[in-house]
Each structure stands twice: as structure tokens, then as C-alpha cells.
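Supplied in C-alpha cells, the structure appears directly below.
Only a single protein chain was left out; the remaining protein chains are all shown in position.
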Amino acid sequence: QRLQERFDARIDAGDFIEAKDWMPDNYRKTLLRQISQHAHSEIVGMLPEGNWIGRAPTLKRKAILLAKVQDEGGHGLYLYAAAETLGQSRDEMLAALHSGKAKYSSIFNYPTLTWADIGVIGWLVDGAAIMNQVPICRCSYAPYARAMIRICREESFHQRQGYDSLLVMMQNGTPEQKAMVQDAVNRWWWPCLMMFGPPDDQSPNSAQGMRWGIKRVSNDTLRQKFVDATVQQAQVLGVTLPDPDLKWNAERGEEGHWDFGTIDWAEFWRVVGGDGPVNRERLGARVKAWEDGAWVREAALAHARKQQTKQEAA
Amino acid sequence: QRLQERFDARIDAGDFIEAKDWMPDNYRKTLLRQISQHAHSEIVGMLPEGNWIGRAPTLKRKAILLAKVQDEGGHGLYLYAAAETLGQSRDEMLAALHSGKAKYSSIFNYPTLTWADIGVIGWLVDGAAIMNQVPICRCSYAPYARAMIRICREESFHQRQGYDSLLVMMQNGTPEQKAMVQDAVNRWWWPCLMMFGPPDDQSPNSAQGMRWGIKRVSNDTLRQKFVDATVQQAQVLGVTLPDPDLKWNAERGEEGHWDFGTIDWAEFWRVVGGDGPVNRERLGARVKAWEDGAWVREAALAHARKQQTKQEAA
Amino acid sequence: MTASIRPEHRADVEYLLRLGDTTLILGQRLGEWCGHAPILEEDIALANVALDLIGQTRAVLTRAGEMEDQGFDEDQLAYLREERDYRNLTMVELPRGDFAFTVLRNLFVSTWLKLHWERLQDSADAELPGIAGKALKEARYHQQHAADWVLRLADGTDESRARIDTALAELARYVPEMFTADAVDAAAEAGKLGPSRAALREAWEAEIASVFGECGLTLPAAGAFVSTGTQGVHTEHLGRILAEMQYLQRAYPGGVW
Partner (left out) sequence: MTASIRPEHRADVEYLLRLGDTTLILGQRLGEWCGHAPILEEDIALANVALDLIGQTRAVLTRAGEMEDQGFDEDQLAYLREERDYRNLTMVELPRGDFAFTVLRNLFVSTWLKLHWERLQDSADAELPGIAGKALKEARYHQQHAADWVLRLADGTDESRARIDTALAELARYVPEMFTADAVDAAAEAGKLGPSRAALREAWEAEIASVFGECGLTLPAAGAFVSTGTQGVHTEHLGRILAEMQYLQRAYPGGVW
């Protein structure tokens, strides 16, 4: 009881909680779920991009893409490490992913069909991710906040690279390339808007997350911020966002906002529920990698034990 | 003893031997080895061509190639059936292939590196095979001779199609295509000359084969016939055969022959011995297909047994 | 032939591309079995089915090119479109899988094609009835061949049954697309070009049920997901098929084969 009160007071004061500090069970569980889901998203997110490494159209783009997936793997590492401070091992978290108990970002359940998808993932998907993640850099749980600061810096870099690759195609490319970019934007736009989660009035966990300083800004606020920022970028790029209802509304807020159309929440729930275009392929690929690699992990473990025995004997 | 004499007399008289007829053990063994090796060559030969089905450059060429590999499978079937009349099952023959005990034509231990290889295999490899096989249509063992008659007819068709596809490229193709054809000819020419087997003076089994009417024409004779026929075709095609020693010699034989350079018999023996460019891949692919398919064959058998039981019960 | 071509998105052309691309891509997948089948007879049979499908593709794409009116021939249409302009059923682009997956997919697709060919014999188009008449005979054989194997595997060993069950679970997800009609179907039906996909569902389900009934298989109820290859939104597999299939045409512009 005293502990709970002290914890609440620290949260209210904007203090950071460290791994060794006392925390309520639900706070721990909520964080664990969120951080591990975020970690899973990084590694599942390597798959749609990995699909195009072999086909990257220039050596420079191939190098950029390899560096990016490498960074994503690194993000996964930090995040698993942050989650481990809360008392669950990486293997336990992976088991939850593989059994379907733990989620990852639903955006990766859409396929990458053309090279332009890679640029659009950088621009829109990473862009939406950054919108979501910047507030987490001020999250009340310090290890998570520290991981996010580093991650956000790299994500911004990825976003610029993605946008830049689209800009090159739109400004100097062939008509076929421009059509490819527009097509990719058409396919990714709506799923990206869904990345901010359900509308605030249907997001029951948000209030508690806000209270605990895990969540700092509401889903709808972040979504609007993303739309406002992206419309301009789309104009510079010369692509049309696939929403006929998109229009400037000077009346909303202090400086006005872009109104946008209705999101197909039935699709959102269907994909989250496992029935998206490539849910099975993504999870199947991760499970297969894990199972195919079991003998490697066992060998590494056996070798380490042998080395230890030798050292102890010496 | 009486049987042996009667058999010899029939061979001398040019009679055909049927499956139910008495025959010497060695005759049976020699035939079995030769027919099964020939059957294996047909099915291993599907692999280098199968490598290009997915990349055939037009729908017409894809259809022709599919029809060709289908025919080759068919040839395998006739030949296994002919060999089975001699008392060995197809499964036993395949086991010998998979264990490396039985051979197949060494020519298939060379890789198909470009599309022109497919045309050159039709023209040169099938051409050499026909040279080898036409005399077998008069082989003393009737089931083999009958199979060969049908096979030779189809092979001639394949050879013409292969030659035709090269002619199209050489006459109407781009410089890149012409270079591709010449390159393929350069790689396949010498291995094709090896298809007739070692020189007569190093071919110890030939004499007995001749005596038995299994072999009708000697290796060197067939090889010369092949060279004589092919030089003309190469000229029409507009490719150079990769042999600086190739020249017309009016002095040899009644009508003259083409002299040709020395064959690298060390390479021949190395490849026959298992150390060619893709021996492991070819045999490995066959073994894998057989092993991966075991459950299918077992299921078919189990189903057939169930059906039989039902019928007997009815 | 050099750069990519883009056929006009006309309903009649789209309708034919859905057929021709389905036979093309399934033929491409079946060709992968060459030399790798469980028994020699199946090397031959699968090559034969692939050959028939490529023949059907040639006829249908040629007709599509004539309708489309930019003068595209069968090879331009087969080899020079971009991924998003292919219109095959998503099901046929899935990897070849094991033999159970292959024969069950063949059963599903050949039945679907057969029902098309039957009705296309009455098409108002000048060429389609002839094409359909020939293709129908082939599709009947393909269907029979596939059905025979589905029966054997479903009623064979425990392993073969488990594999058929797995294949069915994987393929069922792509079945709704076979019967979800859209504007292209409506136009084809209205113009008497050919049947709407929706009109084939009942007959297809009956024919599949008749095979399944013999061996205790049941078609799962359709889920909410409808794949979209026939509308040009594919899986990640098609891009890899095209990289292979189109390679020579792309690498040797102006080549004559």
C-alpha cells in the first residue's frame, strides 16, 4: 500500500522508474506486453523488407536496405533487453510470439509487392512509427525510454532515406516508376492510418496507460498529427493520397487540421485477428527460422558449457 | 550347352530374342546394364532441361520444352519396361542409380548455363544420342529394339526442334543471342564427342556386344559419322566448332571424312568417375526427389490395398 | 520487345487475363516439378498438365491481345507486364508445396477452369467457344488426375492424410476469391462474353464435395478474407515468379526466339 502510494507519487512528479524499483504488477505487465510487442514488430518487420534485398535496383539501395534491416534487428535487441529488465526472458517472449499469443504491428501483415513499397514503408510506416514512438521517449519506465531515444533517432534517418528514394523516382524516374510509387502509396496509406490503433473512444487501455505515463498522447491525436504532416510531404513528392475526403479544415484546432475519410475498422480488426493478407506467412517464417535454428542454438550452448568445463578444470 | 548353341545360331542368323526365350546370363546382364543406364539417362536428362522451363523465353518455346521433357519421361518408361522383361524391377534399377552403382550418360553432368544450351542439347546431344541409338533399333533383343524405334523417331523430332531454335537465333537474333549460341556450342562440343565412349582400342566390352548383336557399330565409327554430319549443320547455322584441327580429309574412306582434334580422355574418365561439374547435383536431385516422394508412393500403395480389400469383401 | 507493356483496363480484356494468367502461372508452378516428382509417371503427368495449360494460355492471351487493340501478342502479354497487371487467381502463385498441395490445388483450379470452359463454349465471342471446346477436354483430364490423387492421399497413410489436411487448410483461404464477382464479372455476364465467377460456386462446391465425400474431407466454411490476385494485388510470391519467368525477355530486348 505504501509502495503503491510512493509509486503513484513518483509517476505524478514525472520521475522515471528503474528496473530495480518497486512497481505495481499491472504496470509491469502492461509494459512487458507493449515492449515485447514492439520488439516483435522490429523482427517481423525485417521480413517484408528482406523480401527486396535480393532485388534492390542499385548497389547503393541494396546497401541502404541492408543497413536498415540491420538497424531493425538492433532495435529488436534493445527492446528485448529493456523488456527483460521486467523479468521475462527473450526466449519466453519469442515463445509467446510463435504461439500467436503475443502480437506484432499489424502493418507487417501486408505484402511488399513492388520496390516502391520499400520506399513507402520508410516514409509512411516508419513515419507513423516515429509519431507513435517519440512520446515514448518520455515514458515513465526509464529503460524503455532510453531504448526509444536511440531507436527514434535511427527511425528518423530511415524515414528520410525512404522519402528520398521515392523523391528520386518521382522527380527523375520513368512514368512506370512514378506509377509504381503512386500504387504503393495507394496500398499503404490506409493501413498506416490504422497503425495508431482504434479510435480513442474504443481504446479502453489508453486511460490507464496515460495515468501511468506509458502512453503520453492519444491514438486519434497522433493519427491527426501524422495526417497533417504527411499531406504536405505527399504534395512535395507529387503523389495523391487515396482519400477523396481529405481536405483542409481551418476551423479545427488552433491552426487547422486536415480532415480525412473513415477508416475501415472492420479490416483493422480482421488483420489484427490474424486474417490479413500475409499473417500466416509472416508468423510461419519466424517460426520456421526459430525451429530450423534450434540445432545452432543448442550447439552454441553445448560449446559454451564445454568451454566452461575446460576453464574450470584449468 | 544345347541352349547356348541354339542361341548363338539365332544371333548369327539375325533373329530377334524375346523375353521368354532362353539367353545366356552375361547377355542378360549386359543388356540390363545398358538398358537401365539408358533409362536413367532419360530421367537424369530431364534435370538440365527442367532448369530452363521456368525461364523459356516465349510461350511456344516453353511448350516445346515441356513436351520434350515429357517425351523423355516417356522414353524412361519404355526403357524401364524393356529392362524389366529381363527380370529386374524398376525400383531395383532406381536403387542402383541412387547408390551410384548404375551410371547414366555423363553428358548430363555438365550444367545448362544459358538458354542456348537448350537448343544445343537438342541439336548436338540428341544428335549424338540418335547416332548411338539408331543401330540399336536392330539390336538382337526385341523388346529393346522395339523401344528404340519409337524413341529414335521422337529424338529426331527433338533434334530438329533444337536445331531450329538455334537457327532462329543465328539468323534473326541480336548479336548477344548469336554470341550466346556460339558460347553454348563451345562448351558442349567436346563433351558430345565423348558421348560415343572411349576409342575402340580402349573399349573392351565392345567386341562381345558386337558378337551378341547388342552393339552394331563401333564407338569411333559412330563418332566419325557424327562429326561428318555435324560440320555441315554448323556451317549452315553459322557457328564455329571449337576445334582448330577440324579439317576435311578427302583421303580417308571412300568419300572422305572430317579430321578432328584429340579428345581429352582424362576429362571423360574424371566425369564418368563422378567428378564432373555437376555430378553431385544431378544425383542429389534424383535421390532427393525419390526420398521426398516416398510418402506419396506409400500412400498410393496403401490406398490400392484398401481398395482391393473392399473389392474382395464385396 | 523491350520495356513493359500496359494493357488497357477494359473489362473484357481483364476477364480473359484472369483466365490466361491463371493457366500461365499454374503452368509455371507445375513446370517446377520436372525431374522432381515422386514417381516417373507423375513427372510425365505434371509436365503434360503444364503443357496443356501453356497451350490454353497462348490461345487466351492471343485473343485478349486482339480484343485489347494495341497489337500485343501472346508473348508480350505473358512476359512484359508488370506484376500489378497480372490477373491470376492468387491460389496459383503460391509456392509449389508438396505433392499433396500440388494435387489439391490442381483439383480446385482445374474444376474452376473446367466450369469456365463449359460455359465459354456458349460465349458470344467469335473465338472463345473454339478455345473452350479444346480446353474443356484437357481440363476434364486434369480434374480427374487431381481427384484420383486426392483420393489416394486422403485415404492412404496417416502421413498422406495429414498432408492433405494441411494443404486443404492452406488452400481454403484462397477459395473465396474464385467466386467473389466484381464489375469485370458483371460486364462479362451482361455482354455474354462468359460467366460471372459467382455463378460457378454452386457447381464447383458440388463437384469438390463429390470428390471429398469419397474420402471424408470437408471444405472449410469461407472466412472473411478474400484474396485479390484477380484484381492485381498479389502475394509476395508472384514477383519472384516473374523475375524468373520474364528474365530472358527482359535481358535480351529485341531478341528473336
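Think of it as A, B and C in the order they're written, each chain with its own count starting at 1.
Everything below uses one rule, namely that a residue touches a chain if its C-beta (ideal position, glycine included) is under 8 Å from a C-beta of that chain, and two chains touch if they have at least 3 such contacts.
Keep in mind the model is a prediction, meaning the values are calculated, not measured.
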item: Displayed chains contacting the withheld chain; value: A, B, C
item: Residue, one of B:P199, B:G238 or B:P277, that touches the chain absent here; value: B:P277
item: Of A:G54, A:P204 or A:P244, the one touching the omitted chain in the full complex; value: A:G54
item: Identified contact with the non-displayed chain, of A:I43, A:V120, A:I151 or A:V271; value: A:I43
item: Those residues of subunit B which, in the complete complex, touch the missing chain; value: 48, 51, 55, 111-114, 176, 180, 183, 187, 270, 275-278, 280-281
item: Where the missing chain touches subunit C, by residue; value: 2-4, 82, 240, 242-244, 246-247, 250-254
item: Contact footprint on subunit A, counting only the chain that is left out; value: 43, 46-47, 49-50, 53-63, 66-67, 69-70, 73-74, 76-77, 80, 90, 115, 165, 168-169, 172-174, 176-177, 285-286, 288-290, 292-303, 306
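Basically, only the chains that are shown with their structure count from here on.
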item: Required minimum of steps from subunit A to subunit B, each step between chains that touch; value: 2
item: From subunit B, the most remote chain by mean C-alpha position; value: A
item: Gap in Å, rounded to a whole number, between the CA centres of subunit B and subunit A; value: 58
item: Centre distance in Å when subunit A and subunit C are each reduced to the mean of their C-alpha atoms; value: 37
item: Multi-partner residues of subunit B (each touching 2 or more other chains); value: none
item: Residues of subunit C engaged with two or more neighbouring chains; value: none
